[in-house]
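One chain of protein is taken out of this complex; the other chains stay put.
On to chain A.
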Amino acid sequence: MRLSARPSSGVVLVACLLLLWEVSARLDWMHTPNWPPLTDVLVALAHDTLTGELPLLVGGTLWRMAAGLAAGGAAGVVVGMLFATLPMTARLFGPMVELVRPIPIPAVIPPLVLFLGLDNTMKVTVVALTVFFPVLTNTMQGVAAVEADTLAMGRTFGIGPLRRALRITLPAVLPYILAGFRVSLALALVVAVVAEMIAGEQGIGHYLVMMQFAGRAPEIYATVLVLAVLGYGLNRAFLVMEHRTIHWWFAMGRQADG
């Protein structure tokens, strides 16, 4: 990472687009009051942040997202390891997983409401379902990529199957699992907000729909800004965590390149 006082060209582009937003709204290029100037949006954002409304809602959304991410991710890793190590389970459950995987999650939210209600249970489940599949696929891919020599060496040293799975396979698969989590992270935020938009009186998604119904354009765009920043921040934080957890893997990659 290069440290410099000069902003990178990417930052300049974002700033230019924000400026274009302000100018286009002030001059009413779109001929609609539903395209408010950025400054109005920031005022709305500051107001609802200071009243404590937005931070509370964002916190709730993040909590549900994190719970779903943890539950779905853990299930994905366990099932993925199981599928890869016991081919019988893959044969048994594989077709079902492949059938359920392509279903767009928002399409199953209304029926899920019948079983799980409108509150945290339903929303966390929806996020968990979304996270489960990318993590599962990546885990299986990772297990398939574990070098046969390493496993053979483990066997030679008389290490049992369970210890081989936990001490040899799992660390080797970790980079794949984390890549699965990173893909899921963005999806989890999207799905958590969509679920909140559809049902129940919770979180930033419900706030967004309420404001649409109330015809409050600045608040709508303030929410969009919050979500953009949230998504960006989560991804950056994850990258940092990933580098710390599997620094050895990145080091290996550099060695191979060099």
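One rule holds in what follows: a contact is a pair of C-beta atoms (placed from the backbone, for glycine too) under 8 Å apart; a residue touches a chain by one contact, two chains touch by 3 or more; residues count from 1.
The rule is short, and it goes like this: contacts and distances are computed from a predicted model.
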item	value
Name under which UniProt lists the unshown chain, selected from "Methionine biosynthesis protein MetW", "PDGLE domain-containing protein", "NitT/TauT family transport system substrate-binding protein" or "4-vinyl reductase"	"NitT/TauT family transport system substrate-binding protein"
Selected residue (touches chain absent from view) among A:71, A:90, A:118 or A:246	A:118
Selected from A:187, A:210, A:225 or A:246 as touching the chain missing from the view	A:210
Which of A:77, A:199 or A:226 contacts the chain that the document leaves out	A:199
Hidden partner interface residues of chain A, rising order	31-34, 107, 109-111, 113-115, 117-118, 197-201, 206, 209-216
